[in-house]
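Below is one structure. I have some questions about it.
All protein chains but one are shown at their positions in the complex.
The first chain written gets the first letter, and so on, giving A and B; residue counts start at 1 in each chain.
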Amino acid sequence: MSAHLTEVIMAGFGGQGMLLAGKVLAHAAMGLQREVSWLPSYGPEMRGGTANVTVCISDEPIGSPFVDRPLGLLVMSRPSLEKFGPRVRPGGVIVINTSMIDVGSDRDHDCVVVAVPARKLAEVAGSERAANLVMLGAYVGASDVLPVDAVEASLVREFEGRKARFVPANLTAFRSGVELGRSARQGSEVVR
Amino acid sequence: MTKVLMKGNEALGEAAVRAGCVHFFGYPITPQTEVPEYLVKRLPEVGGVFLQAESEVASINMIYGAAGVGVKCLTSSSSPGISLMAEGMSYIAACELPCVIINIMRAGPGLGGILPAQSDYFQATRGHGHGDYQVIVLAPSSVQEAVDLMTLAFELSETYRNPVMVCADGMIGQMMEPVEFDREGRGPPLADNDWALGGADGRERRIVNSLYLTPEDLDAHNRKLKAKYDLIAERERRCDLDAGDEPADLLVVAFGTMARICKSAIDLVRDEGLKVALFRPITLNPFPFSELRAAMDALSERGSVLDVEMSMGQMLYDVRLAAEGSRAIAFYGRAGGVVPSPDDVATQIREALST
Partner (left out) sequence: MARIEIDEARCKGCGRCVVHCPKGLIEFSTELNERGYRYVIYEGDVEACTGCTMCAVVCPDQGVEVWNHRDKQTFVNTSGLTERMTHYCPGCTHGVIHRITAEVLEELGLLGRTVGIAPVGCSVLAYEYFNIDMFEAAHGRAPAVATGAKRARPECIVFTYQGDGDLASIGGNEILHAANRGEKITVIFINNAIYGMTGGQMAPTTLPGQRTTTSPLGRDVEDTGHPLRVAELLATLATPAYIARGSAHDAKHSITVKKMIKRAFEHQRDGTCFSFVEILSTCPTNWGLSPAESEQWVADEMIPYFPLGVLKEPAAQPAATPQEAQP
């Protein structure tokens, strides 16, 4: 197994912004000179169907960009949780959007599980479309995948130009996720 | 140069521009559509020509026209579209014109599916159109390698005046990875060559033609082409070998994305103490027969081979040719857009080693 390899699957429906969340993470990793791959699902299923992305971050060249057992999972919907939840490696992080998923995870014993009311926090932050970034923040806060400031910088870059007006709300949303993630990590017995 | 995070399809388009190609003719098809979508914005910045053709049949013939008047040109498609380009490729190869064709392979046969596959290996390496011709086929396994091979593709197409296909799968096309564009490939303008059409003012007229009605003339033309293909086979084989701890007991052979997945699988089983090597052809045509044979010969006495493809076994025939019966060869393949996972491949490797 490659050293310091993190694979994260971000799964949702088309339009929920999981591909974008993955891109923000991938860009941040690249900025830190890490190896990275961003592999989306594609095709007709993306038109309102599932839209998943797998991001791999490593210190070594990435082998398969396609993973069976990720170390991280962000799920926006129940079918995605049921599909990918059992595959997360022990010691991994599972971020669940409780705005959409009314069940918990049975992986509390060996993973850090973060329950995130993503839509509610996004609304509080000022943009209901920023639920994806709340989720990403929760993941970054609950894992040691990348430093928070590196991901924030990447997020700002992602929205530069015509979309710059969305940055403040998106940053607030991201940070509220980070808070939740950090406290989940601190409260988890899984973290050594 | 700094790295940028780019989708494979877009990176292929940018690499073509950096190689000096500013003429693109193509038709939309999933999963390669980001190539034209990128170039329609990029080419006007460099004074280039972008045209969405009415079909792949037309695209490849526009390429024939553009290549014939001496410009570097590119078309891009995916499996069913490449089938439609078969005729044109035969003409372009017959007329010895340079051009580059991208195939972002999807699953077939028929309309098939749009997910990644490697089931066009036969088509790419054994011919698409009619006649005794060959196309150079390059198979990248990462976005960076796709970029590097794109530059090489233009160089090879001009050196040998032959179509070159960059053959990747939907995963490479759709995936984003950091890339560096460190090579600028601009050579002298092709229009200066003595084969390019453009008006016969002040010189002998030229003809771009593949019709030879005298059998002896056509035989001679075929012999000339064959000599060129032999030269290409001698000089241009490319591959990558991860021998691991020698001598290995199993040699996995895979190309493109599949080779990366196999690499992850091999990392898993090496942690278990298994001795496994990985051979990855980069040129599918010319196929690196002698290099593969050497890797087989370096295996332990009872060492065997596992060929893994996202197809029902196409490169397998070339692996067998390389082995010439010297090694047992097992095969694992999935089709239809099912991508074998590292765990799947690891299971196959353990099985191959236990028999």
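For this structure, a couple of remarks:
Simple rule for what comes next: a residue touches a chain if its C-beta (ideal position, glycine included) is under 8 Å from a C-beta of that chain, and two chains touch if they have at least 3 such contacts.
On a predicted model such as this, the values are computed, not experimentally measured, just so you know.
Across the complete structure, the visible chains that the omitted chain touches are B. Touching the chain that is not shown, out of B:I114, B:V208, B:A265 or B:L278: B:V208 (per the contact rule at the top). When the omitted chain is restored, the residue from B:G68, B:P98, B:G303 or B:P340 that touches it is B:G68.
Listed residues B:M6, B:A19 or B:A58: the one in touch with the omitted chain is B:A58. Where chain B meets the missing chain, the touching residues are 23, 25, 49, 51, 53-55, 57-59, 61-71, 73, 87-88, 91, 191, 197-202, 205-211.
Definition applied: only the chains that are shown with their structure count from here on.
A straight line joining the Cα centres of chain A and chain B is 34 Å long.
Within the complex formed with chain B, the chain A residues making contact are 1-2, 23, 26-27, 30, 35-40, 42-44, 61-69.
Of all the residues in chain B, the ones that touch chain A in their complex are 3, 5, 30-31, 113-115, 142, 170-171, 174-178, 257, 260-261, 263-265, 267-268, 271, 339, 341-344.
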